[in-house]
Structures are given as structure tokens and as C-alpha cells.
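Each remark here refers to the structure printed beneath this line.
Other chains of the complex are left out, but the ones given are in their true place.
Chains here go by letter, A and B, matching the order in which they are written, and residues are numbered from 1 within each.
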Amino acid sequence: MKILLFGIAKDIIGGNILDWELSQSEQTSSQLLEELKVKYPELSKLRSIALAVNGEHADGTEKVTSNDEVALIPPMSGG
Amino acid sequence: MDKTMIELKETKEINVAEIIDSVKSDYCGAIDVFIGTVRDNPTGNKVTKLFFESYTPMAISELEKIANSVKEKYQADKVSIVHAIGDCLVGEIAVVIAVSTPHRKASFDGCQYAINTLKETVPIWKKEYFEDGSHWVFSHP
């Protein structure tokens, strides 16, 4: 699956999109986030890091499959 | 006809008069407008520009949620929110929020709620450029 990258997450991971293989065909968004942090430990040094699943802020309980649109959400700073 | 605007666009395309016009309503006596502009840093590093990027479809959806909340929580009639994307120089507009309500206090409260919530929930990221470097704002503790 492809994970969309923005802001400092692009600098940490490199590029606008991360090609990622889910460790299970379906897993929770919190499991996915933990695996991403293991692979890219710099993410844990950010003030916050979260996922969006299908354009909504994830609360960790969402079931994620490779058909979902997932984005890494580093600390937002609009306004 | 509903002329309200929920948009991301280049700062030079942002027209404050058009945004204000979009929330006018004969049944509202009050419009509050918040304009966020790029501010030079009076002490320390001189800001040369900002750069905004967004996760656009989600940003629009989150902005729409904010506009709907302002209507519900503050009995606003119309809400428009326009945020800049791309480069923004000192003095240029980063964001405009306009809220019309029947009476004045709700327009201030609703507009302030909208900008505070925007900063917390809308996937937009700001990079600050200084004479000697750049950084993504709020990234590190």
C-alpha cells in the first residue's frame, strides 16, 4: 500500500509517498503506526505523530487494509 | 444563493472583500473576520518566507467540519474559511475566516473558535524560512 507523507515526515522518510507492506492483511491503525515508528525511529522524536485513515483523523482503533488511504500526520501548523 | 467559501489557494489569489461578501446576510447584524498574516520576527531570526503544504481533500473536509461546528455552536448563519497554500511572504495573508451571526458576541466567539480549531485539526503544515535555514513549525518538542 501507499502511505501519504507530509511536512517533516517527508524529510524523515524521504519522498511524498511511502511504499509499505502491511504485516497483516488487516490491522488496527495503532498497530500500523507502531510498526512505522519501529522502522523510522525519528518519527518518535516529533512532538506528535498520528495517522489519518481515508481522510479522517485516526483514533487508533480503525481497521486498516491495503485498500485504505493512509497518511502520516506530523504536528499540524496551519493558520 | 450560498456564496460561502471553504478553499485553499495561493496567497495572492486571496480576496478579503470577496470572502466578507460571501458571508453577508440580511438577518445578521455582525460579521467578524480574522486575518492571519505572515509576521516578521521582531527579535531573533528574520523570517524570509513561509511555505504551506496540505493534505488537500482532508484539509477541505476538516475546514467544512469547523464551519458546520461554528454554525451549530454559535448560531452562525454563514462561515467562510480560506487558507493559503505555497509560498507566503512577510505581510501576506495566511488565512481568512469570516463568520456572520445575528448578534455581535457570537461572531467573535465563533471566529475565535474556528481559528483555534483550525490550528488543531486541519492537516496543513508550515515551513518557516530564515536567512540561515528553514524548519517545519511545531515538529519537535
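Keep this in mind: a residue touches a chain if its C-beta (ideal position, glycine included) is under 8 Å from a C-beta of that chain, and two chains touch if they have at least 3 such contacts.
All figures in this text were calculated on a predicted structure; none of them were measured in a lab.
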Problem set entry | Copies present in the complete complex, per labelled chain | A x2, B x2
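As a convention for this text, only the chains that are shown with their structure count from here on.
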Problem set entry | Euclidean distance of C-alpha centroids - subunit A vs subunit B, Å | 26
Exercise. Which residues of subunit B touch subunit A in their complex?
Worked result: 36, 52-55, 57-59, 61, 83, 94-95, 115, 118-127, 136-141
For this session: Note which residues of subunit A are touching subunit B in the complex, please.
Result: 4, 6-8, 11, 45-47, 52, 55-57, 71, 73-79
